[in-house]
Structures are given as C-alpha cells and as structure tokens.
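A single protein chain has been omitted; all remaining protein chains appear in their positions.
Order of writing sets the chain letters: A, B and C. Residues in each chain are counted from 1.
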Amino acid sequence: MRIKDNYLRSLSDGREVYYRGKKVDSIIDHPVLKVAALHAAKLYDVADRGHSNNKKEKMAEPEISTYFLTPRNPSDLMRRHELIYSTTKFCNGVFNISQAIGSDALFALSIVAKQTDRKYNSKYSVAVDDYHRFIARKDLTLAVAQTDAKGDRGKRPYEQNDPDMYVHVSETQEDGILVRGAKAHTTQAAVSDEIIVIPTRAMTPSDANYSIAFAVPTNTKGLKMIVRPIDELEGNSSNVLSRLDYELETLTIFDDVFVPWERVFLFKQYEMAGELAVNFATFHRFTAVSYRSATANLFLGTAVSMAKQNGILESAHVKDKLVDLIMYKELMRMSAVAAANSPLMREEIAVPNPVYTNIGKLYSNRSFSHILDALVDLSGGIISTLPSLEDQNDASERSYITKYLGAATSGNERIKMLRLAKELGASSLTGYLLTLMIHAEGSIEASKLALLKDANIAEAESLVNDIISQTTN
Amino acid sequence: MRIKDNYLRSLSDGREVYYRGKKVDSIIDHPVLKVAALHAAKLYDVADRGHSNNKKEKMAEPEISTYFLTPRNPSDLMRRHELIYSTTKFCNGVFNISQAIGSDALFALSIVAKQTDRKYNSKYSVAVDDYHRFIARKDLTLAVAQTDAKGDRGKRPYEQNDPDMYVHVSETQEDGILVRGAKAHTTQAAVSDEIIVIPTRAMTPSDANYSIAFAVPTNTKGLKMIVRPIDELEGNSSNVLSRLDYELETLTIFDDVFVPWERVFLFKQYEMAGELAVNFATFHRFTAVSYRSATANLFLGTAVSMAKQNGILESAHVKDKLVDLIMYKELMRMSAVAAANSPLMREEIAVPNPVYTNIGKLYSNRSFSHILDALVDLSGGIISTLPSLEDQNDASERSYITKYLGAATSGNERIKMLRLAKELGASSLTGYLLTLMIHAEGSIEASKLALLKDANIAEAESLVNDIISQTTN
Amino acid sequence: MRIKDNYLRSLSDGREVYYRGKKVDSIIDHPVLKVAALHAAKLYDVADRGHSNNKKEKMAEPEISTYFLTPRNPSDLMRRHELIYSTTKFCNGVFNISQAIGSDALFALSIVAKQTDRKYNSKYSVAVDDYHRFIARKDLTLAVAQTDAKGDRGKRPYEQNDPDMYVHVSETQEDGILVRGAKAHTTQAAVSDEIIVIPTRAMTPSDANYSIAFAVPTNTKGLKMIVRPIDELEGNSSNVLSRLDYELETLTIFDDVFVPWERVFLFKQYEMAGELAVNFATFHRFTAVSYRSATANLFLGTAVSMAKQNGILESAHVKDKLVDLIMYKELMRMSAVAAANSPLMREEIAVPNPVYTNIGKLYSNRSFSHILDALVDLSGGIISTLPSLEDQNDASERSYITKYLGAATSGNERIKMLRLAKELGASSLTGYLLTLMIHAEGSIEASKLALLKDANIAEAESLVNDIISQTTN
Partner (left out) sequence: MRIKDNYLRSLSDGREVYYRGKKVDSIIDHPVLKVAALHAAKLYDVADRGHSNNKKEKMAEPEISTYFLTPRNPSDLMRRHELIYSTTKFCNGVFNISQAIGSDALFALSIVAKQTDRKYNSKYSVAVDDYHRFIARKDLTLAVAQTDAKGDRGKRPYEQNDPDMYVHVSETQEDGILVRGAKAHTTQAAVSDEIIVIPTRAMTPSDANYSIAFAVPTNTKGLKMIVRPIDELEGNSSNVLSRLDYELETLTIFDDVFVPWERVFLFKQYEMAGELAVNFATFHRFTAVSYRSATANLFLGTAVSMAKQNGILESAHVKDKLVDLIMYKELMRMSAVAAANSPLMREEIAVPNPVYTNIGKLYSNRSFSHILDALVDLSGGIISTLPSLEDQNDASERSYITKYLGAATSGNERIKMLRLAKELGASSLTGYLLTLMIHAEGSIEASKLALLKDANIAEAESLVNDIISQTTN
C-alpha cells in the first residue's frame, strides 16, 4: 500500500492553487497549506488501515485501504464507522476526509450507475468499477465537489442568468467533454490526488446539461482552486490544535476542463441526478456522524478538564452540561451504530439506514451550538480575554499571568488547556466549526426532507386507522 | 404454552384489590378493570411469541415465551426489542408489561445473584434460576414493584420518621421473612400472577434491613393493591383507545407479608442493592425505548391523519412538526438498535448498552411534551372543545356537528380521528402519558447519573491531553 | 353597577344550550354548567372593579366597569393589565373572560369602524359607539365568536364545498340581515349576555359575503350552542380547582340568525376584515399574556409546594425548574408591562405594542409544555397513580393511603396538594390547558406573521448597510 512520502511528493504536480491572493508553487513548502497536507498524509500512518481484498471486488491487490472496501453487510459498515472514528481521533479529533468522502461517492456511483445502465442501457458501471479499482490500487486521496456556486437559490440551474452557476457540459467532443462552472467549499481539494464531481440536487429535463458526474486529477488543466483563509491557524497565536491538524476548502473552478469519456459517470440522464445526490448524501452523512462523534471528544474532554481545573466539577449545573456533551458525542455514535446494523441493500451494497443517519445528523445540526454553550460556560469568560501567547512568553508579564490564571491547578498547566478551550470555544475555529456543523454534509432542510421521505409513516397511519376501525360507538 | 383463558381464569384467586373505594370481587367482571386484564391477556395471542428453548437454560420445555429467553448476544437483544415493539403495536400502541418487566428483573437478578454469591458465598443464584424456570414453564405474567413510598425524599430509608416508608424486613422467621412497607405505581400488579420486589436505590450499612429482593404470588395474604382511578376510560366518553387497552397501576401494600426463603433473592447485602437497582434499570430502559418507539406511532399517525384531514399537510410548519414526531419515534428505536448491537457482557448475559439506552430514555423524557405540542398544533383547538359523544349521538345535534366538523374529509370521518386526537392530546390520557414519559423507568436525574458514570469520558480527556502534550510553544 | 344576582337570573332567558346530548333548561340549576356561570358571576364581586367614567366616553353613568374603559394611554393599559391579572387570581387562577374579551373586540371595532367609515363613507362608528355604551351601562357579559368552522384549511371561505363553513350573510333584509354558519370554541358563550361576532381572517373580494361583524343577544332565535364536555370536572373525582372555576366553550351555530342593522358593524367591506381580525388579536393577546401570567401562579405555586413537601426543594435540578416556572410567569407579565408602556395610537385608542404582545404570546405557546414538564417532574409520578378520592375516603383504605403518601409533610396535607398537582399536571385539565396555551388567542403561525409584519426589521437592515458603506477595502 501507498506510503506517506509517496503522497506528499505527488502534490508537486502543477496543480493550480491560490492562497491569499497568490498562486502557490509548492504546497508542501507553504507554511500554512502544508499543515493540511501533513494532516491528509496521516491517513497513511493509521495502524491496520488495510483490508484483505475479497474476490468480489475483482482486484489483484492482496490488501486495499479499508475505506475502499464496498460495504456488503452490517459488519462492513461497522468496520467503516470504527475506521472513521479512530482515524479522526488519530488526527487529534479533526476529520480526515482523504479517502472517506471519495469512497462515499464511489459507493453511490456504483449503485446509481447500475440503475442508470438498466434504465438507459448505458455502460457507466464499467467506468465506475474501473475507476474504483484504479483508486484502490493506487491508494489515492480524493476530494468530492458537489455543492455548486448556485447563483440565485430561488431558481433552477437552467433558469440562472449566468449559465455557469451550476457545473455543466460546455462542449461535447469525440473523446470526452468540456465542463464549466464552479463548486464551493470542496474540502481538501488542493491536497487530494483526484476530484470526483457529482450533482448537488435533483434535476429536471431542462437541466439535462447540468446532470453530470465525472472525475479528474487535481492537476487537470483549467481546474483552479482558491483556498479559504486559514484564520484559525494564522489569526490566533494561542492555537494548539489547528497547527497540528486542519482541513482546507476551496472554491473549485472548472474553466472548460476536459474529461475523457472513461471518467464520465453520468451524462445528461437528469432523472438520475437526484438519486446520485441522495445516495451520496446518505453515505456521507454516515461518515459525518462517525467523525462528529470523534470530534465531540474535543469538546467533552476540554470541558471536563476545564471544570476540574476551575474547581467546579461537582456543581450540579456543570454535571448537567457534561451530560449534554456526552449526549452529543454518544448520540452521533448511536446513530452510526444503528445505521450500520440496519442497512438498506441497494444493488448488493449495504447503505447505512438513512433514517438513523439523518436523525444523527439533524441532532448534530441542531445541538452543536449548545455544545459550544456548554464548553464556554464551563471554561469561563477568560477564554475570550486570555492574554496572547506573546504576553504569556514576555518576561515582564509572564509571572503575573501565570500567577493569576492559576486555579485548582497551576497557572502553567491551566493556561495550556485554556488555549485549547479558547481555540474551540472563542476563536475563529469556533465560527468555522459552527458553520461546518450546520452546513457540511447537506443542509438541515435537506435532511428533513430525507426523513419525511424515508421514515415509515405508513406504519403509524395504519396503527391509528386500526384503532379507529375498532371503535364501535 | 399458556393460553389466554388460563390466564384470565387465574385472576380469580382471592387477591385483595381495591378500586374507587371498593374491594373488587372479580376483576374479569369489573367493567373497568377487566379492560386491563384483557389487555394483559393479548400477550397470549401474539403471533410467534414462543422461542425454542436452548439447552443452556436447563428447562424441559421445548418452547418458552421469548420474553423469558436470557439474552446472550446482540441477536437475542434485537429479537427482544422487536418483540416488545411488535407486541406494543399489537396492543394498539399501548405497552404490554406482562412479561417484559418481569424478565427485565429476572435478568438483573441473575447477574446480581452471581455477583452476590461470589462475594458473600450465598446461594441466591439457585433461587433466582429456579424462579426463572418456574415462571417460564408456567408462562406467567409478572409485575415488578420497585419504587418505594419513600417518605421524605431528603432522607435515607433508615432516617425516615416512619420505618415503613421503604419496604423492609419486619421479622425473620425460620422458613422465611415478613416484609412490610409499600411500593408506589406498580404497573399491572392487580392483573399479574406474581410480583417481584427489588430495591429502589443504593443502600448504606444502616439501610441493610431495606436491602431485600423477593417474589410473591399476587394473592399472598397481607398484600393489598389500590388501583389508580382510570379517568381516561371513565372520564372521557369520546375515548377510543383506552376502552381497548390501558395498564393499571397500584399502590401496593405489604402488611407483614410472608416470603419463603426460596423466593428471597437478596437479604441485607446492602452493597448489592444499588447494583440490582441499576442493572434492572438498564434492562427496563431498553424495554422502555422499545415500547415508546411503538407508542410514538400513535402520535405520528394521528398527527399525519389530522393534518391531511384538516387540509394542511403541505404547509412547511406542518412538515417541521412531522419531522419532530418522526425523530421522536425513530430516535427511540435507534437507541434500542444501537444498545442491542453494542451490549455489555455481565455474567454471560448481554446487557443492552447503558449509554445508548439512557440517551434514548433521556431524549424521550425531554422531548415527549414537544410531541404533544406537535400533535395539538396539527390537530387544532377543536380537540379540546369537541362536542361530547352524547352530543354526537343526539338526533337534534348530530347533523350540525357532522356538518361543521367536516374539513378536507367528511365530518363523520374526521370526528373519528378527532376523538383519538383528543384522547392523545387533550384528555386525561394526555396528562397520564406525560407523567409516564417523565417518570416511568426511572427519573431524569437517575438517567443523567447513569450517563455520567457509564460514558467513556476518559477517552475524551485522553484526546485533549494528547493535543496539549504536542504543544511546543 | 350590576350585581351578581342580576346576572345569574338573566341566564334563564330561553337560550338554546346543549350539554352531553341534552338541551339544558336552566343553566343555573345544571350541576356542571352552573359552575361556569358562578365563575363568570365572580366578576361582579371583584373589589374596585368600577372606574369613574370620563367625559370622552359620553356616558351618563358615573361609574362603569373598568373593562369597558377605552384605553387612551399607557396608564389605562397598565390598569387593564392589573385588572385582568387580579381578576384571574380572584378566580383561583382561572381566566374570567366575561368582560375581557368583549371589550377587546369593542376596542378593535372602534378603531376599524372609524377606518371603514373614512374609506367607505359608512356609519359603523355610530353603531359601535352605541353598542359600547349599551354594554357598559348594562354592565353585561360578552362572548366573542371569531374562529369559524373553516372546513378545508387549504381553501378560502368562498372556495369551500359547503358555503356555510365560515359565517356569512345568508339573506339581506330591510331591517337587518340573516347570518348562517358556525363558530368553534366560543368561550363562555352559553353563560354570556351577548355575543360579538367578527371575521377570523383577512378576506378577498370573492369572500365579501363572509366579511361581516355583528352582535346578538345569546338567546336570539336560531342561535344554538353545544357545550364541550367538562371532563375535568366530571371525569376526575379528585379535582379541586375545576369544581371552583372553569370556563366552557361552545360550538356556536348560527342557523339563519337575524341581526338588525344597528348591530351590524361590518358588512362586506372585505378589505377591513383582516384589519378587524388583527386589531382584535392584538388586544386579546394582551389580555392573554395578562391572564396567563396569573394562571402561571398555579403551576409555580404547586411546584414549589410539592418540592417542599417532597423534601427536595434544595436540589439543584429542582431550582432550575423553578427558574423556568418563574420565567414563564414573569415573562408573560413583562410582555404585558412593556406592551402597555409602548402602545401604538390608532384612532386615539392606545393599542398594546403588538411586537411585545406577540413575543409574550409566542413564548407562552412554545414554553407551556416545559412548564408541565417542570410541574410533573417536581411533583412525582404519584400524580398519575394517586388513589382516587373514593379510595381516600374509604374506611378500610384511608389509613394506608395517608400513611404511605406522607413525605416531608403528613399524608393528609400532602394529598391535598397532590390532588391539585394531579389536576394541573396529570388529568384532563392538563390536556385542556395545553391545547388552550397553544391555540387560544390565535395560532402560533399567526403570531409569527404578526411579528414579521410589525417588527422594525428596517432598522436592522439600515444598520448593516451603514457598516457596509463604511467598508473601504
């Protein structure tokens, strides 16, 4: 299997990346972006990350990354959940998307390709399977670009004033297609080997041109990536976590990018765009509840530590907030465990139960800000007024700061945890995480719609109708 | 296996039951109490309720009630969850406690008896196993009496002014013990064959006399049961559900009741009282989330039907409330599925994961009143001002009522569902269910304590300490 | 001013009232309905209920009921709030609507009559003023019928299959009109002297026939009132509050009822229907937050008393719930105080600030079920399993019940409070109050719309636009 260095070296492949108004020559030499690359690279150091390949997958390799193992049953999904959870912990509580999101997309593509082939007599399954094998053999990292620029949210793709607001076919050629448009907040795109592109929503006949899925290497000509500013690393000198691990997002621009036919996985079959979006969403939300339960440890652990160091662990209101933190972490995990153990089978692939998956995600969407409340309350106002690292290190101030920030533990010890508490609860990371917990892996409204569609409401209606039918007066 | 009639006939055994100020001669002939008995009896009509006995249980019977099958692995727990869920639906959404709670207690007694025997060189395991086999062979129904009268909640058992506020040993005799005290709200006690009595809390050395567990037949001398008034049946002539199914509770008084040694399962080993209470609570809360998810169908189904009949199903605020109802139902179920699939093994018995179980229960405690809000909002104010059944049936009023209560469906059809909506959302059943959803299966505070004790907080602390240790500036 | 007996005697006037399928001959002799009448009659015993009439009102009477004093400034509104609050307390925490809702409607009619007269050159102001003076001089009680039967909620009045689903003009005659239709849940209609009828919503040109307002005496021919079943009185023998005070609601049927022109306050000016509905809603929601803050004392007082008697007053979770109960009560009151002190002036009438009024109401809608949670949690599960009054009074059971229900106070004392706690938290009154707190005085969605319309959003947009305009980079 691939080793870390191979991955890191491959980043110097001419990809077009911008950061803070400048084109980045070498990611691995960039003081900020290299952190995202090294974070991604940790994937290759996860213990026991490989899985003996089963024959069904038709690959020669004796072992592939467990991420690329197609789930066929509850055990496979539980193994996947545990892998995502442990990898997130291995990366200090920060999600490592490098093979997670790509495999989510591959599984969804596999299902929809088969459905499409049956319906349209197409051959997408061959292309998807070939690509799956290629990725698995090479043990590559992948980004998935789904969310289009979108333009006016009140209009469909074909209704936009500017036709480029959703990624679309700009020209059909003999050996492939040109695509044009932009995808927003593509996580780790700039440090991934490949990018898979899928539709962001269901499409109508008029949107056929926008109904496409494909994959390209990150260094493809015409592909431009503008990385968000990593304020949590550059704008908070006290940070401790972001200097170890963070993930970048890009505005990902497709300026008439060429895609050969063998990498096109959907081409104008507009009826399948929604299917692909939804199947990906289900896999990816399963990934979400898995990593979020691991990330929740950051908040639970910091809150408990701060409460101890502040000397308030035994207060009733503190315990109440710890219960909320525990519920957040464990409800995510509970959602993953239940979803893994009650899968739907589609095209011989085990899809995590969408009802349980969406419940976990919705709980996370709705409750994360309470988790922030809890952390902030237990840590104390000092996390927003903490003297800077520069003050902490200044000879004339240090002794005062150390003295006066001591509590149930020494100032030196407490300041270390306060830096993490500030980073999580009162810094730019706070704002970034809040947005992530609300918007990542699909909007709240999208999850509500999924629940209304997938839940067994008929069972409930049938029960009350039975009761009514037994009424005799 | 036992048949319904055998159970119903056995109720006439001289048990001392009071209802509304009168001693009840024959439960099965009592217009109100017979409904609770017939509800219990439905247990014997559940399809496929038996399970082929495995050898480990050491019973001659080829088949026993699945309720009495000791869970040894996730599959057993999943089967138990499905059984409780389907039995509740079979009983029109009303929990059937008849063999559920008793088996919860038997499993907890099995675990704690083994622990106690090891620690105190006692022989409780033999007694518990014999009793388990006796119950399973006879296919009996059981109540469990746990919550003591308690007196002043600020004092421990031995500190109470009246020593009877917790059930205790009033006299030790050669062949057994006399017990004295009262247990509150014992569900279905008056219509069960046997009552198992266990401690309600952890005990101190001074509380040794209160640290007892035992079982007695319901018609034991000195045992008196005062049944709560069934206002939902007698006080709401429009009711449709309560006349089909309800469960009674009793104030259960032990007036120097004799218990032979072979039915004594704990005797003054005060250190084990808390263990027994907690192990029972975990099993019983697993039962709770299982039946509550089934009961939730009543609210979901009625709300959907009312929304349709009112003509508002497509409104955004209606869909939002349906999402909340779905979340309530499915989160309970998700809790059960996750708990079943991640059990703890204690004394070779699979205990439902206590973290997931308590999270489901806490969510139910906290969210049920929102479920009421949703049902009431979607049904409309008419559920509290609905003309009475007598008005609906009066010749001079009927046509007006039918005319003016029509909406997207006819008045006749809508009134039927309105009666159920009133019963669930604006009647004495509403108040009863709200209390049940908050207090049954243990208090909110008890579940919080369980979470704080059982959750893996150390994992979270370890993660943040690792991050701190990587901080170099 | 009028005295109680005059009111009670006047109830025997031939009005057509039905209860539980029977026509009621004499309300005051009816064992159930007389309680609602005696409750209404308490109005006449409220101390200092009169107000010296000011000349502007153009009435000969030296003193009129303060309820009928048109508010001209913050003091008048504060006096009105205090009157509603104290009258509610005088009636044991139960709202007394007898002159409150009628005056709410009169104020709204005064405003809209002037607006309509200006716009349409009509003479409604004269009719409204005359009627206001008539009511004030006679010191009468009034019901207001607003909520129509409505039929399919997805259709407008004129679109209904049955044209009677909203009250409408069925015939125009020389001296008046005939009206037809039904209004739902008209509070205290059967025990009021007069009924004012107003539109339930905004109307379109096609709905002109439905755009009417008028008043009739309760015993008018063709007016039929079907009273909801008072389950809280008849179906809970332990009740203590409902036997003292409750309010009835009726399905109020207008079967071609004649209204003389001098009692018609709006006739087909469809553009004013919404204005009337909204102005009434604002006054009536001000009344709502005023009485609800008084009613909240029932929950706060019972919860505190139960916590004391249970011996748990000092627990942190108990205090938290008391804080929630206090917030509920005082936030209602705060809403009324702020609304009274920041009125809008319309046609020289002080209208309670609609933003503050609707905020108070929305908080009540959303939070009442938490208040139930709090009461139920602090009272204990015993409120749903409390032995019946008949058991409490039975010689052979009494001593057991008294003994085992004692806690930090004696069983006799605690049972009294438990009866009230059951009535509020675990009885049919619970369900009735929950529906009331969600639906009375307008739906949640209606209050949201009012907030979106009335709140000063432009101020906020202006602020952020100012900031943007100062951005120079």
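Worth a mention:
Criterion: contacts are C-beta pairs under 8 Å (C-beta built on N, C-alpha and C of every residue); 3 or more make two chains touch, one makes a residue touch a chain.
What you see is a predicted model; the values in this text were computed from it and never measured.
One chain is not displayed; in the complete assembly it touches the shown chains A, B, C. The chain that is not drawn here is touched, among residues A:Ala37, A:Val216 or A:Ala426, by A:Ala426. Screening C:Met1, C:Ala202 or C:Leu244 for touch with the missing chain picks out C:Leu244. From the options C:Ala40, C:Val128, C:Leu389 or C:Leu405, the residue with contact to the chain not on display is C:Leu389. Residues of chain B that touch the chain left out of view are 315-317, 320. Touch with the hidden chain on the side of chain A covers residues 18-23, 147, 149-155, 162, 164-165, 182, 184-185, 224, 226, 228-229, 231, 234-238, 249-251, 253, 310-312, 314, 317, 366, 369-370, 372-373, 376-377, 380-388, 390-391, 393-394, 396-397, 400-401, 403-408, 422, 425-432, 434-436, 438-440, 443-445. Not every partner is drawn; the one left out touches chain C at residues 74, 89, 92-93, 240-241, 244, 296-298, 300-302, 304-305, 319-320, 322-323, 326-327, 329-331, 333-335, 337-339, 341-342, 355-356, 359-360, 362-363, 389, 393, 416-417, 419-420, 448, 451-452, 455, 457, 459-468, 470-471, 473.
By our rule, only the chains that are shown with their structure count from here on.
Rounded to whole angstrom units, the spacing between the C-alpha centres of chain B and chain C is 38. Between chain A and chain C, the centres computed from C-alpha atoms are 51 Å apart. Shared contact sites, meaning residues of chain C that touch two or more other chains, fall at 317.
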